[in-house]
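Only a single protein chain was left out; the remaining protein chains are all shown in position.
Letters A, B and C name the chains as they come in the text, with residue numbers starting at 1 for each one.
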Amino acid sequence: MTTAPSATATERLEVRADSDVVRVRQLVRTVAQQARLSLVDQTKLVTAASELARNTLVYGGGGEVEVELVADGRRSGVRAVFSDEGPGIADLDLALTDGWTSGNGLGLGLSGSRRLVEQFSIDTAPGAGTRVEIVTWSR
Amino acid sequence: MTTAPSATATERLEVRADSDVVRVRQLVRTVAQQARLSLVDQTKLVTAASELARNTLVYGGGGEVEVELVADGRRSGVRAVFSDEGPGIADLDLALTDGWTSGNGLGLGLSGSRRLVEQFSIDTAPGAGTRVEIVTWSR
Amino acid sequence: MSDSVPILKIGSTLLVSIQVDLQDDTALQLQEDLAERITRTGARGVVIDISGLEIVDSFIGRMLASVAAISRVLDAQTVVVGMRPAVAITMVELGLSLGGVRTALDVERGLAMLAPAHESAESVLLAAAAERESR
Partner (left out) sequence: MSDSVPILKIGSTLLVSIQVDLQDDTALQLQEDLAERITRTGARGVVIDISGLEIVDSFIGRMLASVAAISRVLDAQTVVVGMRPAVAITMVELGLSLGGVRTALDVERGLAMLAPAHESAESVLLAAAAERESR
């Protein structure tokens, strides 16, 4: 289900190093507070963003994150988009399986962050990079 | 993702007996020191090499190991290739599963050594032997 | 690489208080530093205070589990203390269980859990306070 929220300003961060992942967490936290998410929802969203930004760095070979405060008339929310021009994901079902990793991780990044947010979608193909979009709304 | 590192000299060792596995460890240690890996990274790489050389001996029926000091301009590293002309691995996903062994091992050699190095790739097919390549870079 | 995380020694226990938003390389460095300090000092316990952490994602969660496993093979016990409720809720939903890791409410209880019989919790805390002052 796609909502067409009215956006305010979009913040963009490059993801090229471990320190950028920390910066993404901080930016998402700030916008989540602006959106008046509860503390638990903030924590879930920031945790998901940390997982996805790390994937952008480690598997995507670096990329960028866009974070924006959104509103649909009734509620405010946060949308974050993680994109890279890396190798893409060939078998998305497998990649979304709890515990599956092609590298050194715990295999919880994609599957777990999907559970932590309200809306989650992935756009990827072998050779065509990866784009993950997440949204969480205030209650 | 494949880097195309510029190689220096390649050392080659036969793996035909338990004592050769020890020799592989020692060679990898020497090259890891030349590449200025940290002590922990040296230990991880040598441990992975020990596992893979043992597999070459036990499952591959013997083979050889090539070790080289590599550089990509920014960093130095160690590449090691373990190859045999043994039976190959029919089900690679299974072989890469923690705890799975067709023999008497703990089933941690492949899965564990993948975790211990930075780059890990296997080329194998039933009847066509097995070739495992690992690379670790200095930080 | 960002700043490394300081490790205090209190009696036979090491105390690590993570006060910063932990980046991945710093977490790995902490793991190595702790292993080295346990061996060098013969510490029997490690208390990791994560009350300063706003999130524990899968990377940090794995680091905590690894520290517990590493210290176990080095004959030391690890206790993670101070986890915020929102962090606990999120970790579970993420799928992290921290199976092999002992936890306690706060530093005081963590130290008490680890102190050998002859080092009473009180004396350990006095030592801790003294150590903090002297920094």
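Points worth noting:
In this section, contacts are C-beta pairs under 8 Å (C-beta built on N, C-alpha and C of every residue); 3 or more make two chains touch, one makes a residue touch a chain.
Computed from a predicted structure; not experimentally measured.
The chain not shown here makes contact, within the complete complex, with B, C.
The omitted chain makes contact with just one of the residues C:Ser4, C:Thr39 or C:Ser97: C:Thr39. Only one of C:Ile70, C:Ile89 or C:Met113 touches the absent chain when the whole complex is considered: C:Ile70. Checked against the full complex, the one of B:Glu51, B:Glu68, B:Asp84 or B:Glu133 touching the unshown chain is B:Glu51.
Against the chain not shown here, subunit B presents residues 18-19, 21-22, 25-26, 29, 39-40, 42-44, 46-47, 50-51, 54, 98, 105-106, 108-109, 111-113, 115-116. What subunit C contributes to its contact with the hidden chain is residues 31-32, 35-36, 38-39, 42, 66, 69-70, 72-75.
FYI, only the chains that are shown with their structure count from here on.
Centre-to-centre separation of subunit A and subunit B, using mean CA positions: 35 Å. Centre-to-centre spacing of subunit B and subunit C amounts to 34 Å, using the average Cα coordinate of each chain. Annotation: 29 Å between the Cα-based centres of subunit A and subunit C. The residues of subunit B never reach two or more other chains; the list is empty.
Multi-chain contact residues of subunit C (touching two or more other chains): none found.
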